[in-house]
Structures are given as C-alpha cells and as structure tokens.
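Of the protein chains in this complex, all but one are displayed in their positions.
On to chain A.
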C-alpha cells in the first residue's frame, strides 16, 4: 500500500518534471528573441537572454528611421491578409455548401482531384504563376497575390468546411425549404450561423497564411514598397545575418506578438473546428 502510494507520488513528480522541461524548451527561444530585440548593438553575438543595458533603440529605429520601411510592410501585410481572409471565407463556404448539400456533375471527384493536384510541389508552379500574373499585368500587385492565395486555399478548406456542414442535420434545411426559404436563405440564415467555429478557422488560416508566407510574395512583389513583412524582414537579414540580427528580432517580435495573442485566444475554436471538420467528415 505504502509502496503504491510512493509510486503514484513519484509518477506525478515525473509528470511535472517532464512538463516543466517541455515548457522551458518552448519558452526559451521566444524569450531569447525578446532579449535580442532589447540588446544594445546589432549583432547576433552580443544578444543575451537578459540584456545588461536594455534599450528600445531597435524598435524606435523600425518606426522612425528613413531607411526603415517597416510600417509600409506592416500595412501591406495587414491589407493582403484581411482581404484574402474575407474573400476566401466567401468562396470557400459557398463552394462547401454546394459540395455538402447538392448533387451535381463532378461532385465526387472534382474536389479530390484538386486536392491530389496540390500535392505537386508548389515551387515549380511558381514559375508558371509568375508568367500568368505577368500576362494579366498583375505582377508586383497585391491583387495578383491575393488571387493566388484565395485560389490555392480552396480545395483543402472546402473539404474542411464541407465536413463541418455535413455534421449539421439536413432536416434543418428541409424544414426551411418547406417554409419557402430559397437556396441563399438556407445558406446565410441557417448554415452559416451554425458553422461559426469552422468559419473562424478558415478566416484565421487565410489571415495567418499571408502574414507569414514569404516564398510567393518574394517572387510576385518586386518593389520594396509593395513587400510584406515576411519578405521584407527576410531580405533585411539575409544579406548580413550577423549585423542586423537585433533589428530583425525587434521587427519579428512586433509581428509574432499580435499573431500569437490572436492565435492563443482563438485556439479553442481552432481545434474544435479542425477535429469536427476533418474527423467526423
């Protein structure tokens, strides 16, 4: 009996030990960047976890220096991310509604075909997208980028939202239909309000994507005043890794902080949407 008690105490202690180690590993890099962003000097080598002469110079530089385009990048990123999120939610929920509730030619295989096609690595297709935007005169424009984002997200997110719609009883639609509701009414008044969690997921996916993507905008957006945060910051540090690290750290903290806060506060929605959409689907 005493041995069993001891064993259970030990296993609990071990549990806490593992969790604490895990938490330290998770937090350390984050604290290290914050430390770096406050460290005086510019190089990666001078940055420490707790800087001796902490300074906000790097943050000030981002906003005040004439050499810094940080504010422009931030505005561009927010613009692209929010337009893309709204557009994607509209396209995806509409398409998913059709896939969930109607029978039509190509219902069974079209979405699966596109999902499979997207397994092809995206890098090579970027050459083609570059040419396409060039022909449409949309190179170096935010709309060109948004169009590609909004198109590329359709298969996966439609599949996710369709799975969620499938869990909403069809009896609801049929009842509404008998009461004389049109296709659009059923969609906007019945399905959309019930599907709020998955809509939050799709919105967030499509907001976060452009916030953090760097490969595509780097190819599409050529002039510095049109670039996004990820591209700007990456190019900013790419040439002289050691020299600008603390400035990069300050810039990253200001991106990561809002993203992390939004993310952590909405993650419950996120998970419930993902599991409902994917597993029950």
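The rule is simple: a contact is a pair of C-beta atoms (placed from the backbone, for glycine too) under 8 Å apart; a residue touches a chain by one contact, two chains touch by 3 or more; residues count from 1.
Simple rule for what comes next: contacts and distances are computed from a predicted model.
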#### Entry: Protein name, per the UniProt record, of whichever chain is missing from view ("Molybdopterin-dependent oxidoreductase-like protein", "Maltose/maltodextrin transport system permease protein", "histidine kinase" or "Pyruvate dehydrogenase E1 component subunit alpha")
"Maltose/maltodextrin transport system permease protein"
### Task
Using the definition of touch stated at the top, determine which of A:38, A:154, A:199 or A:247 touches the missing chain.
A:154
### Query
So which of A:32, A:59 or A:188 would be touching the chain we can't see?
A:32
## Note on the structure
Contacts from chain A to the absent chain lie at residues 12, 15-16, 18-19, 22-23, 25-27, 29-30, 32-33, 36, 44-45, 47, 49, 91-92, 94-95, 97-99, 101-104, 108, 110-112, 114-129, 131-132, 134-135, 147-148, 150-152, 154-156, 158-159, 162-163, 166, 170, 173-174, 177, 183, 208, 211-212, 214-215, 230, 233-234, 237, 241, 245, 248-249, 252, 255-256, 259-260, 263-264, 267, 270-272, 274-275, 278-279, 281
